[in-house]
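Single-structure report; data block below.
Removed: one protein chain of the complex. Kept in place: all other protein chains.
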Amino acid sequence: MSIKAYESDTRPDWCPGCGDFGVLAAVKDALAALNIPPHNVVISSGIGCSSNFPGFIKTYGFHGLHGRPIPVAIGIKDANPNLTVLVTAGDGDEYGIGFNHMIHAARRNDDIKVIVMNNEIYGLTTGQLSPTSRLKQVTKTSPSGSIIYPLNPLAALIGDGATFVARGFSGQPKHLSMLIQEAIKHRGFALVDVLSPCVTWYDIYDEVRKLMYKLEDKGHNPTDFYAAMKAAKEEEKLPLGIFYRDETKPSFQEMLKEQIGDGRWASKSVTPLNSETLRELEYEFS
Amino acid sequence: MSIKAYESDTRPDWCPGCGDFGVLAAVKDALAALNIPPHNVVISSGIGCSSNFPGFIKTYGFHGLHGRPIPVAIGIKDANPNLTVLVTAGDGDEYGIGFNHMIHAARRNDDIKVIVMNNEIYGLTTGQLSPTSRLKQVTKTSPSGSIIYPLNPLAALIGDGATFVARGFSGQPKHLSMLIQEAIKHRGFALVDVLSPCVTWYDIYDEVRKLMYKLEDKGHNPTDFYAAMKAAKEEEKLPLGIFYRDETKPSFQEMLKEQIGDGRWASKSVTPLNSETLRELEYEFS
Amino acid sequence: MQEVKDITIRLGAAAGDGIQSAGEILAKLLSRSGTYISTFNGNQSAIRGGHVWFHVHAGTHPVYSMGYGVDYLLPFTQLAYDEHYSLVNKGGIIIYDPSAVTARDLGADISQIKSPFLATALKYDKYPIMKNTVAVAEVAALIGLGFDVVEETITSQFAKKPEIAKKNVEAAKEGYGFGVQAGVRKALKYSDKRLPFLHANYTFSIGAVAAGCRFYAAYPMSPASPIVHWMTAHAKKLGITVFLGEDEISVINATIGAAHAGARAMCATSGGGFALMQEAVGEAAMTETPVVVVNVMRTGPSTGLPTKTSQGDLNMMLGISQDDFPRAIFAPRNAPDAYDIAVRSFDIAERYQMPVMVLLDFQIADGGYMTIDHDFEPVDINRGKLLNSDGTDKELHNGTWFRRYQLTPDNISPRPLPGTPNMMYVAKTDEHDEWGHDLSDVLAGLKESVLMREKMQEKRMKKMEQLKAEMKAPELVGQTRADLTIVSWGSSANPVREAMEVMNSSGLKINALEFSDIYPLNTQAIVPLLKSAERLMIVEANYTSQFGGLLRKEIGIDIKDALLKYNGEPIYPVEVERMVRNIMVKEVESHVH
Partner (left out) sequence: MQEVKDITIRLGAAAGDGIQSAGEILAKLLSRSGTYISTFNGNQSAIRGGHVWFHVHAGTHPVYSMGYGVDYLLPFTQLAYDEHYSLVNKGGIIIYDPSAVTARDLGADISQIKSPFLATALKYDKYPIMKNTVAVAEVAALIGLGFDVVEETITSQFAKKPEIAKKNVEAAKEGYGFGVQAGVRKALKYSDKRLPFLHANYTFSIGAVAAGCRFYAAYPMSPASPIVHWMTAHAKKLGITVFLGEDEISVINATIGAAHAGARAMCATSGGGFALMQEAVGEAAMTETPVVVVNVMRTGPSTGLPTKTSQGDLNMMLGISQDDFPRAIFAPRNAPDAYDIAVRSFDIAERYQMPVMVLLDFQIADGGYMTIDHDFEPVDINRGKLLNSDGTDKELHNGTWFRRYQLTPDNISPRPLPGTPNMMYVAKTDEHDEWGHDLSDVLAGLKESVLMREKMQEKRMKKMEQLKAEMKAPELVGQTRADLTIVSWGSSANPVREAMEVMNSSGLKINALEFSDIYPLNTQAIVPLLKSAERLMIVEANYTSQFGGLLRKEIGIDIKDALLKYNGEPIYPVEVERMVRNIMVKEVESHVH
């Protein structure tokens, strides 16, 4: 599939230099590489600069509420598991207001792929503290420096039992595309945290460039839980790559299929009941 | 302080044998041991059998909404840090609908102590799947066995950066009292997960008794993050005790005090502004 | 023996004593004997202890509500005796076990029969639970049922545990004997017709699945939980996907996601959970995603009385979420009604591409069964402007996007499903143009965008005008011309109907307007009905007369005489009657002076 197949008529409204451009490129690249036709992809997003993602790429999309793209994505996937369902949203959206949905989607191992454009700030609302903002960071809501410790979403998710946790950088779209491809191929829930700097309110490009390294270059074993945790907790340097991966656990949708039977997906079976079944159901109580 | 000081006139409405009785005894014991006068304690709870806790003990209380006792507790503590603020609630309340509040309270290191009566079921609503219910567990909402993996709240919280994580058992109220005392003495956020069996919908007394052991008996070092994580991930046996403890991080309220100054707590400074300050504020924009 | 047209039976005990299943056995006995029933479950938000009761009203004709008073009272505890004896009708009977209950002197009008329930039960089992069986069997005898139906019902009840079935049958035999000894009192005419009985949570569930709903999402909340129990119990057989969310927000968003992907999708909760869903109801309206959301009301505000009944959430449904958007609201009156409304809800949601809200309440949903006297019919499914194949219509494509929000004469746009080639679109909660481009963004405030926003808001809101015309007028029950017309909506229709029948048979001329289609109101059809009424009265279960307020606002009619009950207990026919007689007397008085 060519990247052109995903070309939208809408120019992203992101600030020039915004990290999210790199993520857009990487997602297109990944979908093309995996040969997934645009009409079989649904991208669910929340509200934020990053959440404007659907519409900038020609696939199906649901640009919903702040913090709620994950349950929307699960509903889509449950109803029609033939679709590739991505979530693209910001750190505020996914690690703040919507983090509980991620925690529970991860533990259910719902087969959706969550790409978080983590800029450590609320971009669209003009630069307030986000859950990943740092101690002492000066923002519009922390004019004398933040007194709130940041969340470590990767460590929390790994602890929670997520089966695929990775981190990329928008400045490295090829590497990011590889991570997204692996996420899509993964059996179940995947989080790809992407350092995607906000050039307007909190530019961390230089810092990321200085501190980053690739886990795969250091012989990291992503099936090793404790190695993954160690990488997630690393503070001096910034590891990129697949932190953790567990392909042994069936996804929720695999288990669902076993329960209701293949092909009986909710989107395919909008059919009336016959009188016999109706009578049976009615007379259960009698 | 005598335990009698906390005696309520209201008999708990829990089923005979419910684990929550043990938790009630342990909380009273802990408060008495620490000599905290009843009127300096506020207990915030949600909705559930376990959340009926306030009222069964003579302290101040706020019996609020399902899943929201943590933010209520934070508001109380922020407004008046002289109070000892506890949260007592169930696994549904705290690990399900309200888990995001816990994650974020833990990362802020808010100085509240959360005691979760974890019975791996929704008790009050008559026995449905909870976030800690097990794969294959048969409940009212999983009549053919659950196909949802359970949450590991301890591992998630430790990963998230919580500074105190412990687990007790309602059948061991003395040990539990010790854990609660340590939680109260801790500098900041503390989670005490309590295995508190529901004899009506999902009785795990025997299992807990069979599998439990005390971390302190095995030389566990609660300042060792990875040891804590290992204990939290243990599946064969059921460790009880303090999994993780970090006394180096100031609590949010300590930092708040530095920011606004001691004594200027919101509950103590319900005072008008004088005309000079008012004029200043008004003329900032001119 | 006195043959009557209806009887009422009430059981009372502590939670955990099995009173509900005893009540259900009683309901079954009667249903298997060709009578119509309506039941009520007076339970508490506690798992054990306290005091709970179960009420059965049975009749030879359809019964809708609690009936009048209590004909047979079975108090298993002293508290049950003390709480309920005063409701016993003249000629009524109290059957009690003196080992648990001390009776009062209630005069000659009420018989009090002593029966050793406990001692009898303990003869067959070491646990006392079978005392219920003994008592129920005794009542069966007293109301003139044969032992065969008792035996059959008990045997089928414990079909999986024949040992226990056998013990129960034996205990029942003794209890039945006590009844025979005392002699049959008030009895109905029985037959061998077997009528099913369900509550509105179940009939709504069956209706939903009948209409093609195979996606259900829920977070448990009384009194809506029976829906998720029903759905999960039937998931395998009927192929229902059940999403058990971490909270109500995820529940409704997953429902919206499933609907977006093409499922007929629904979720249910009670008021507090619904409060959390509101933002997403606006999302559904804005993205024009068809979902059905059920709110099974209980007594509030806030946590309130989780196991008690109320009709207090109408204002919430009318005011859901920010700014104006289209929605439909229904309030089935009872279990049979709920099936039909479930079916209509899914069609309306898809045909109008908007959220449909349904208000049930404890009284008719979790709290009370009612006989269904007809077989549910298979239904036709109308999915409106849903497109199933990929479009080739040029007008609907701009090369990239499908014209999902096309402005059309009927204000409804074509809707493709994800997965269909060449029909891509993005559903938007931001204001958008026909192609789903944001108007909030770099286009916001530009003249053309302002105009387009106007059109989009009009498109959405004008769907309401069309819908209005197909919303049903209230059902007029009783004679066409009456001295008093009683307005009710949803569950309050039931006690009104029963009271009306009794009053009319005593010579009054009363009829009733029962609303189940709540919003938008079909003004054109309603105004003549209300305006032509001689005199109006309204009955609802809330403090402020919320439906009365809606009528004032939408129709300009102010119904001053209102029976408003807000203590959590069901509305009794006798309360309706009392209020009516009160009004009528005043009427007469004012005519006299």
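Going in written order, the chains are labelled A, B and C, and every chain counts its residues from 1.
In this text, a contact is a pair of C-beta atoms (placed from the backbone, for glycine too) under 8 Å apart; a residue touches a chain by one contact, two chains touch by 3 or more.
These numbers come from a predicted model, not from an experiment.
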| item | value |
| --- | --- |
| Shown chains that the omitted chain touches within the full complex | A, B, C |
| Per the touch definition above, residue among C:S65, C:S440, C:S491 or C:N511 touching the missing chain | C:S440 |
| Touching residue (missing chain; options C:G144, C:G257, C:G271 or C:P474) | C:G271 |
| Sole residue of B:A30, B:I76, B:M117 or B:A228 that reaches the chain not shown, by the stated touch rule | B:I76 |
| Hidden-chain contact residue, picked from the options A:A32, A:C49 or A:L215 | A:C49 |
| Per the touch definition above, residue among B:S2, B:N35, B:T248 or B:S275 touching the missing chain | B:S275 |
| Residues of chain A (touch criterion as defined above) contacting the omitted chain | 13-16, 47, 49, 65-67, 96-97, 99, 122-126, 128-129, 131, 140-144, 148, 200 |
| Hidden partner interface residues of chain C, rising order | 15, 42-46, 49-53, 79, 83, 249, 270-272, 274-276, 278-279, 282-283, 285-287, 297, 299-308, 310, 312-313, 315-325, 428-431, 438-447, 450-451, 453-454, 457-458, 460-461, 542-544, 546, 549-550, 552-553, 556, 558, 566-569 |
| Interface residues of chain B (partner: the chain not displayed) | 7-10, 13, 37-40, 42, 44, 47, 52, 54-55, 58-65, 68, 70-80, 82-83, 100-101, 103-104, 256, 259-261, 264-275, 277-279, 281-286 |
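Criterion: only the chains that are shown with their structure count from here on.
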| item | value |
| --- | --- |
| For chain A paired with chain C, centre-to-centre distance based on mean C-alpha positions, whole Å | 40 |
| Where chain A and chain B are represented by their mean Cα positions, the distance between them in whole Å | 30 |
| Set of chain C residues in contact with two or more other chains | 235-236, 246-247 |
| Two or more partner chains touched - positions in chain A | 100, 103-104, 256, 259 |
